[in-house]
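Yeah, one chain of the complex is gone here, protein chain that is, but the others are all in their spots.
Chain nomenclature is as follows: A, B, C and D, assigned in order of appearance, with residue numbering initiated at 1 for each chain independently.
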Amino acid sequence: SSGSKDGASDVDVIKVWTYPVHGNYKDDIAKSVAEFHAKHPNIRIEYELLTWAEGPKKFDVALNAGSPPDIYYHGVSGQYVDTGLALNLDPYMTAEIVSDYLPGVLDKAKIQGKQYGLPMYQYQWAWSANQRILEEAGIDWRKIQKEGWTWSEFKTEAKKMVKDLPDGSKQYGIVTDATTTDFIEMLARSSGLVDVVDRDGKFIWNDERMLETLKFIRSLVDEGIMPKETAAIDPAKRVEYFYNGKTGIASKGLPYYDVMLETRAKDIDAGKIKGEKIEHVYLPIPYKDGGKWQATVGGEGYVGFRQKDDKGEQHAKNTFLVMDWLTKGVHGGNSASELCVPFARQSQIDAFKGKDSRGKPHNKIAAEINQSHGVPSSDLFVDAKVSASKKKFIEQAQKPMQQALFSGSRTPEQIFEEFKNKGEQLFR
Amino acid sequence: MARVVFKNVEKEFVDGNKETFIAVKESNFTIEDKEFVVFVGPSGCGKTTSLRMIAGLEKQTRGDIMIGDRVVNKLHPKDRDIAMVFQDYALYPHMTIRENLSFGLKNLKQPKDVIAKKVKDASEVLGLDHLLDRKPKELSGGQRQRVAVGRAIVRDPQVFLFDEPLSNLDAKLRVQMRVELAELHKRLEATIVYVTHDQIEAMTLGQRIVVMNKGQIQQVASPTDLYQKPENMFVAGFIGSPPMNFIDVTYENGKVMMEGAQFVLPEHSVQALRAYEGKKLVLGIRPEHLFGEDITMGVPDTYSLTSTVQVVEQLGSENLVYFRVGERMITAKLHPDSDARVGQLKKFLLDMSKVHFFDVKTEKRTSI
Amino acid sequence: MARVVFKNVEKEFVDGNKETFIAVKESNFTIEDKEFVVFVGPSGCGKTTSLRMIAGLEKQTRGDIMIGDRVVNKLHPKDRDIAMVFQDYALYPHMTIRENLSFGLKNLKQPKDVIAKKVKDASEVLGLDHLLDRKPKELSGGQRQRVAVGRAIVRDPQVFLFDEPLSNLDAKLRVQMRVELAELHKRLEATIVYVTHDQIEAMTLGQRIVVMNKGQIQQVASPTDLYQKPENMFVAGFIGSPPMNFIDVTYENGKVMMEGAQFVLPEHSVQALRAYEGKKLVLGIRPEHLFGEDITMGVPDTYSLTSTVQVVEQLGSENLVYFRVGERMITAKLHPDSDARVGQLKKFLLDMSKVHFFDVKTEKRTSI
Amino acid sequence: MQSKGKIAVLGVSITMLIIWGIITIIPLYWMIIGSFQDSYADASMKISMWPEVWSFEPFSRFFDKTMAWRWLLNSLIVSSILTITNVFFASLAGYAFAKLHFPGRKTIFWILLMTMMIPTQVTLIPLYILVIDVFNLKDSYMGLILPSIVSVGNIFLMKQYMSTLPTSLIHAARIDACSEFGIFYKIILPMAKPGLSVLAIFSFVFHWNDFFWPLLVTESEAMRTIQVGLAGFKFADTTDFGAIMAGATVASLPMIVLFFALQRYFLQGITIGAVKG
């Protein structure tokens, strides 16, 4: 900010807004910054840890007011680029940095071929399962981790887990929530519809495969594999089903669940909480029979910005320098390591070579296999207008409709019609 | 049957500084059914408090209050069948005058046309008919007071309580209202308790008058009795305007002696004052029982005083002439045509048949 | 210099129903510096409104008001150097009596000891000294009114405005206060404007009296002039209690004729009434200028009326005797010792030197 | 003293009050109970109605892991100042709108009132630009305070309240040579005590609980208010629920204290004895 300029004119202040990416990130980033300051006395990093719940709002206001921070922790987004304030990093991308990134990773922070962010790790989403329940139902989860499974296979297996529990409640095959949108998106993706739009920005959720996806989801509820109150389940509630052993699979899982469940097990041992210790199994999303395994992946890390009153080229360079610093080596690697996801940069791998990584080995391997089936979101390829329309579609068609789907207040056919209409209206 | 009885009623207030103040002391009286009783007394003597206790708005600290034959100590005001004019009016600020007047009747579920008629009649009597659609804020002080009166007189309760209901009205209106209230009393046959500072009101309206002072009842009597036989100096001095004159005298041997004069008393007075032989007494005489030599109205000049006129107040219908006897200032109410000038040495005649004697210490009337 | 002048002042109110009401009409008068002027008039005639306009609390709709030699139309009340007693008291409820009394003085930045002294003096005069630490809600009605008066008299302004300041006080206190106010006037040499319904107050305190009716000024004159030469029937009937009697008469040939009697007028009256030959007139005579045959106080029996006594009111210091002449009820104020019984056929003597004649139409006094 | 009907009415109303009281008090109860329960980490965030083990751990964790004292101090400074300014300026303006008949009174009041009706979502960005960029008040007490010095809602509340006070007292004070400000300060304010104390507690609670603006304006940890700090006290892996509840409980204490300190002024028939009529 301009205020710090007059304090020490030769010190450039770089503002970073980040999040508690993982449990120890607060300490890790403090260390990274300290080291950076030691190396670059003329650059000062001012960082702020936002909260997951409210941070995005704060950033949105700042961005649209024209004064975003220089660096923000997030995936790249067409919306950001469209403001004209996202910093194009291409001029600063040295060969050294490019080659430090593992193949394909940098692409996950490009929009229409231009680099706007530097990924810190490769994220992915799939499902998480309760090992005990899987095994009680006689499911060979190791095979699924390696080879994936189809919708019909999934259905057969999931049905085995459905039963009445002694306390009168029910155990389900899978539980999802009606608030987040990924369940439908992931299943649609595994039916071959990579996204709401394809890479050319064409609306593709009007494809018959979408209707089949919707029907498939509805059948899960109808056949009792999912609870009939699914429409009313929120993410916290979903986790509650999972923790309480009321479901074999929780939709939306991360390899990081290993770490979470480990902590929880410790608390149970310490008597702080009551409950069953759960062994975590990371499972891929089943794909449509006859189709192929398509995983949801991406890269998260730091995105660069300039401000309405641009602070000049040197400042931009410094910004990039800090971004690079925070993503490379041990500074960026700790996130991948903590979150049990694949590293993004060679330097990260080097920094963590030989160190104990967290998480169960079989889940790690499963995550790597899953990663290899990844298809990036269309957002990275389409222009800002399409990307905005897509967002609108999600908010104004997908979200309202998915609850209707779960609650049964609309049939899959009606919903599909609604999708087609809304899609036509938005992507004309 | 709406007798109102006070039995040893006392009222204590605790004010903001936690000091206890006795507003009404050992009050005992009976107001008979259908009687019109007037309360008078100096400002702050406990008249309003007594009224409020009858109404049940203030709970007595001690003693019992009866209305009819019931002890009403615990009866809610609204169940006492009372109408009241508040000293501070307490008009409903958000209602029009019409609504103010009809509120009580509506609560009694009287038919609409009866209400309309009563409100019309009362507002005509009170000269409020053109103001019915205004709010109290838009009225003059006297008009507000009339609304307060109106609110009571439209009702038909067992007991009326009036707390200085005419104080802010002009003389003419007051005379008119007095007549109206007297008629109301006759028509409704209700018991009426009436507080006033206006002596004429008290004398003309009251069948009996209760005189209070400092929370204590001094005398309860009919207007004439009160005027002619005040029981103590307080009552004597309080009733009558200008008030009764007091002259310090010594009684000796059938004679009263005062500064500058001494009179031989008539036989019946001598009888009564036997016990005061050689003692000091206070002689009381009302201003209208003093005459000038010029217009004597038939009073013999046996008893006379001579003194210098200090002040003359010409009130139109009479002249007030002030002069001194000893330390005391004496007032004579003379006919407006009588000659009296300041500084004049004037002879005043006393109507000795109208004098009163009071004990110096107890201030009580001697039995004359 | 605190002359108060009204020049064509009018005040219109618009009430809640959007109706315009003229409270004060074309008001013109001058109150001289240091003068004590009393406003009287029936309830609702515009007295308070006039006072409030002088104070600047109400802005006149038309016309100019001057205080001293300045037009004060636009002057803020606090800059007019005025003290006022409000008809509704307007005491500060959150302040003790002491604080209420000293508030104005504090605002004028008077030294503490001066304030203390003034408050002490005033509260003694008003009999409030033992109540100084109470809040207004802990006082009786009369005590509150005294606080309102006290708040004004501690001040030393150019103009005092008193709006019925003694209406809730007992007779004795009122007399006392009257004397105090008269002294205050002498001591402070301030202009005083005083509203009252009490005729005695008006007559004794006012150097001049302003009589208002329905927003209009009827007459401005000294008390005696007002009493002896009322300019119209309204003033004649309003001043004096009981009010002046009116008798319908016809003038013819030096004689007035009324129901049941006819009188030959004295020469000077005949002169004055020449224009009314053969016409109807109203004769006015005050109750105290009617006498019974028994106690005549020297009035010759030349002019007499005989009528049946309808009502007798014994007020102690006098008897009011009512009888009829034609349609009109006539009141005579007789000495308390005069004999008068209801139903008695009684002869009343008129003091013809004290009668007034009024035009039937204009109700104005004929030049007599 | 009371008739049967009255007792019945009283019974019904007390029953209603108790039922309603229980419903409304639940959140508060849970907050307090939750802060003595050390069974955090359960993502379902279930709290029992009565903890099996009482523990003060959450409190110590809350104070150890955060700059809680500093946040509380910040909140105290900001809320106190805003409470004072709001009470003062809102009552001043409310008095003017209620009792002083100046030209433009209605128009100005309505313009002010209308601004209350515009959703904040759309004025947020311009306001942010103004405060952060133009006045450069980021991360400062000024930035927290300046835009909220007095709110229209509070002016409206005070106007409504003041309109019921007897005008004749204002007149009396004018005659008593009191300045216009003196009238407000010495006559109106004392009489409006119940209204003022209600406004004070409302303002304080509002600003103490205010979250979004402090979130936008503050950056450094040391400038956070308690609510922003509390929200930030969530970690990526687990939510230390007990400590959050403990924090919330601590954060609510000043409001509770203030409530009890002011509540005796809420109910006062303060104008009794002022005027006749």
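Everything that follows uses one rule, which is that a residue touches a chain if its C-beta (ideal position, glycine included) is under 8 Å from a C-beta of that chain, and two chains touch if they have at least 3 such contacts.
One rule holds for everything that comes next: contacts and distances are computed from a predicted model.
> According to its UniProt entry, is the unseen chain "Acyl-CoA dehydrogenase", "Na(+)/H(+) antiporter subunit B", "Sugar ABC transporter permease" or "Heme exporter protein D"?
Choosing among "Acyl-CoA dehydrogenase", "Na(+)/H(+) antiporter subunit B", "Sugar ABC transporter permease" or "Heme exporter protein D", the correct UniProt name is "Sugar ABC transporter permease".
> Looking at the full complex, which residue from B:Asp88, B:Asp170, B:Glu288 or B:Glu318 touches the chain that isn't shown here?
Among B:Asp88, B:Asp170, B:Glu288 or B:Glu318, only B:Asp88 touches the chain that is not shown.
> Which of these touches the unseen chain: D:Thr83, D:Thr225 or D:Ser252?
D:Ser252
> If the hidden chain were put back, which residues of chain D would touch it?
Chain D touches the chain not shown through residues 5-6, 9-10, 13-14, 16-17, 20-21, 23-28, 30-31, 34, 45, 47, 89-90, 92-93, 95-97, 100-103, 105, 108, 112-127, 129-131, 146-147, 149-150, 152-153, 155-157, 160-161, 163-167, 180-181, 184, 194-195, 198, 201-202, 205, 208-209, 211, 227, 230, 244-245, 248, 251-252, 255-256, 259-260, 263-264, 266-272, 275.
> Need a quick check: the contact residues on chain A for the chain that isn't drawn.
The missing chain touches chain A at positions 57, 60-61, 63-66, 79, 82-85, 178-179, 229, 231-234, 236-237, 308, 388, 391-392, 395-396, 399-401, 403-404, 406-407, 409-410.
> Counting contacts across the full complex, list the positions on chain B that touch the omitted chain.
Given the touch definition above, chain B has residues 55-57, 76-78, 82-84, 86, 88, 90-95, 103-104, 106-108, 137, 151, 155 touching the missing chain.
Heads up, the rule we're going with is that only the chains that are shown with their structure count from here on.
> Between chain B and chain D, what is the gap in Å from one C-alpha centre to the other?
Between these chains, centre-to-centre, one finds 56 Å.
> Centroid from C-alpha atoms only, then distance chain A to chain C, rounded to Å. What do you get?
Comparing mean C-alpha positions, chain C is 93 Å from chain A.
> When you check chain A against every other chain, which residues touch at least two of them?
Where chain A is concerned, no single residue meets two or more other chains.
> Among all residues of chain C, which ones touch two or more of the remaining chains?
87-88, 135, 138-139, 141
> If you look only at chain D, which of its residues touch chain A in the complex?
Of all residues in chain D, those touching chain A are 38-46, 124-125, 128-129, 132-133, 136, 138, 211-212, 215-216, 219-221, 231-232, 234-238.
> Of all residues in chain C, which touch chain D in the complex?
52, 55-57, 76-78, 81-84, 86-95, 103-104, 107-108, 135-139, 141, 144, 151, 155
> Mind pulling up the chain C residues that touch chain B in the complex?
Checking each residue of chain C against chain B gives 13, 15-17, 40-44, 47-49, 87-88, 127, 133-135, 138-143, 145-146, 163-164, 167-175, 197-200, 203-204, 223-224, 227, 237-243, 286-288, 295, 297-298, 313-318, 333, 335-337.
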